[in-house]
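Have a look at this one before I ask anything.
Omission of a single protein chain aside, the complex is shown with its protein chains in their original locations.
Order of writing sets the chain letters: A and B. Residues in each chain are counted from 1.
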Amino acid sequence: MPHQPSIVTLQPRAGAASALLKALLEQRRPGHSLDAPFYLSDEVFQADMEYIFRRHWVFVGVAPQVPEPGDYVTVDVGADSVLIVRDDDMNLRAFHNVCRHRGSRLCQEHQGSLGNIVCPYHQWTYDLEGRLIHADHMGQAFLRDQHGLKKVHLRNLEGLLFICLADEPPADFDEMAQRLGPYLAPHRLEDCKVAAQVDIIEKGNWKFTLENNRECYHCVSNHPELTVSLYEHGFGYQPGPQNAEGLARFEQIVKERHARWEAMGLPSAQIEELDSRITGFRTIRLPLDRAGQSQTLNAEVACRKLLGDFSDKALGGLSVWTQPNSWHHFMSDHVVSFSTIPLGPDRTLVRTTWCVHKDAVEGVDYTVENLTAVWNATNDQDRHLVELAQAGAASSAYEPGPYSPYTEALVEAFCTWYVDRMRAGVSAGR
Amino acid sequence: MPHQPSIVTLQPRAGAASALLKALLEQRRPGHSLDAPFYLSDEVFQADMEYIFRRHWVFVGVAPQVPEPGDYVTVDVGADSVLIVRDDDMNLRAFHNVCRHRGSRLCQEHQGSLGNIVCPYHQWTYDLEGRLIHADHMGQAFLRDQHGLKKVHLRNLEGLLFICLADEPPADFDEMAQRLGPYLAPHRLEDCKVAAQVDIIEKGNWKFTLENNRECYHCVSNHPELTVSLYEHGFGYQPGPQNAEGLARFEQIVKERHARWEAMGLPSAQIEELDSRITGFRTIRLPLDRAGQSQTLNAEVACRKLLGDFSDKALGGLSVWTQPNSWHHFMSDHVVSFSTIPLGPDRTLVRTTWCVHKDAVEGVDYTVENLTAVWNATNDQDRHLVELAQAGAASSAYEPGPYSPYTEALVEAFCTWYVDRMRAGVSAGR
Partner (left out) sequence: MPHQPSIVTLQPRAGAASALLKALLEQRRPGHSLDAPFYLSDEVFQADMEYIFRRHWVFVGVAPQVPEPGDYVTVDVGADSVLIVRDDDMNLRAFHNVCRHRGSRLCQEHQGSLGNIVCPYHQWTYDLEGRLIHADHMGQAFLRDQHGLKKVHLRNLEGLLFICLADEPPADFDEMAQRLGPYLAPHRLEDCKVAAQVDIIEKGNWKFTLENNRECYHCVSNHPELTVSLYEHGFGYQPGPQNAEGLARFEQIVKERHARWEAMGLPSAQIEELDSRITGFRTIRLPLDRAGQSQTLNAEVACRKLLGDFSDKALGGLSVWTQPNSWHHFMSDHVVSFSTIPLGPDRTLVRTTWCVHKDAVEGVDYTVENLTAVWNATNDQDRHLVELAQAGAASSAYEPGPYSPYTEALVEAFCTWYVDRMRAGVSAGR
């Protein structure tokens, strides 16, 4: 006898968007930061979780976290714990981390390794494909095959893992994979190992975290470590007589490097789809300043063992951004990935993962301290800025201010995508 | 001039059960765990406090906590602090721990001893019967006899103390007392002293705490200390060819012991009224395994000085459960009592009290460490399981799962009682 799903919940997950939320979405003023309730309101937060994080492809980790059969990680998106496991045939699978008996959480650690999935409460036992294979005392009438683990959609894009909690995930992932795949493939993330992973919690709304990520207007005065390797012209700049020469020089460098890298089989040209599709994304391979090799304190590689088949250290940085919650930098020697998960209207998890070639030896080819120095410092600086923005948005004096047409175009693209997707969610109701 | 009670409060305590709560109660599926909002929702929590904890007899402590005149304990149930005091005539009395002047809390400690009850704010002074006997500066027109402490219903069942915050408490307490009294009396709890009391907070809904208590399906793989003395067949077991012999042997042991204990004047037969009355309860005296004496790490008595007139150490364990919030084990040498008080939708206090004969000498007749070892360990294991269940219920993938017809019948009885009493509360409105 199949279970009849509950027809009533006290906190319906969607469908009940208030008149106020609709009005907020309606009145959004292009070119300006969002109205304060987008950053403060619990209703908007719940709607963000429902319309954005449950209905889109969310970046949650990298394949090197689960290299062997039985390896698993758990990731939390809202109240949902998702178990990502590599099965005995090396397939990656994702399940809700919830027992079908009385709902106990199954795996309690962030990562680990297991043969079967055994509930700690009453020992109900599932195999790595999610089938219930053992349950004591349940009687003859009990149907085990009705009580397997519930599946979650999972996609592996050249080692980047995305999940979608919706029943029917956005279909445009495939096209993104087709277009992004050739950029990512040469770095061979699946042949990497995780060298370091750091979680920080920012006391701010996740949209402030993303807005902060999508511009470098704030970099020059806040990120001394990051700007060692970043060209200041690379992320938007108001042209004028005093910097015309610098801008022209930078554009020339980009042109030359792109030609060289493309000739090496490394796609480099910008793809800009941040606000033009459901699964918004953007990529470009940009030259790095100084030694030009990697985002480190001296712009040289952090790992002597290069990725894939690379022999040239100076491949710049392939940057990838995906909506709603990730950004990545692929260099010749390492990959650094960022996943942003909202924890509340004013709390956001930022998880940073550094990967190097799986054969690189710590202490010989690289040190964790050097590998992580730039982004640990930069993340902490950004956390502080996000928290200042959060404090300011709560003020009665806050009003949406104007974005720079030169340096904040990608912030605008993020906000446009966000508002569009929220409108779509509100219109569709459940 | 008597005070006119307020006619409006901003958060009405009852009467306003939402359509959603009603629907949840209506659609409860027998034989399955409850819908998620029962464990998560603040509205349900408020309704639980109103319909269950304000309108039923709640176990709050034992008489040995207040042995002498002037001894008091305070217990918190929701936002209500209740003062239980032994007056000069040795009567136990319960009052709201609230001054009638400007509402200050009166007694601030969990327990203590006092002559009169003096408000720390402006020294309004009440005697142990709750009468206001002194108040400065209140003028000639002030009527002291209109400003005595507000009483709370209190019942003492052979040393077990129950309060009811309702104006008219359930009348069936007397019948429970009549039927349970003969089971409890020989252990003479009122001649005991408190040897230890430990509070833990479980980060889970109180119903998960109770459901966990009402089955031992989880014991074999989670409670190595407790199962030293517990027969695994004693708490429900699916019969089958592989365990037919063990079950038959256990039933024979129960039969023999019950005959012996009844002959000694110790009622032992099961009374099962968990879901068949307002003041639901259950009792049975069960044999213990191995040394058969007590719930200790070696199943031998923890205290050499036995309770009451006992000379036989092997009296098994008289277990008592009361709805909504207590369970107890009475052995030949000690009594262990558990009180569960909800603190929030996802926080629950579990207070465990161990009593031994009042003449037992610590360090000679017993040690606290040995006396408390089994249940301190077991409580911590159960806390962990309750917290896993709470985490799971928050998942969008949670759905009520099936209870074992063999091992989870008392869980079902708890849920049935709970849903019945909630429906009764909702129907009655205020």
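Just so it is clear, contacts are C-beta pairs under 8 Å (C-beta built on N, C-alpha and C of every residue); 3 or more make two chains touch, one makes a residue touch a chain.
Quick caveat: nothing in here was measured; it's all calculated off a predicted structure.
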Task: Option from A:58, A:82 or A:393 whose C-beta touches the chain left out - done: A:393
Open item on the list: One chain is left out of this view; which of B:28, B:55, B:100 or B:383 touches it in the full complex?
Closed with: B:100
- [ ] Would you write out the residues of chain B that touch the absent chain, in ascending order?
- [x] 3-11, 13, 54, 78-81, 96-105, 108, 120-123, 136-139, 142, 147, 150, 165
TODO: In the full complex, which bits of chain A touch the chain not displayed? Write them out.
DONE: 18, 20-21, 23-24, 27, 29, 33, 35-37, 40-41, 43-44, 211, 217-218, 221-222, 236-238, 385, 388-389, 391-407
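Everything that follows uses one rule, which is that only the chains that are shown with their structure count from here on.
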TODO: With chain centres taken as the means of their Cα atoms, state the distance from chain A to chain B in Å.
DONE: 47
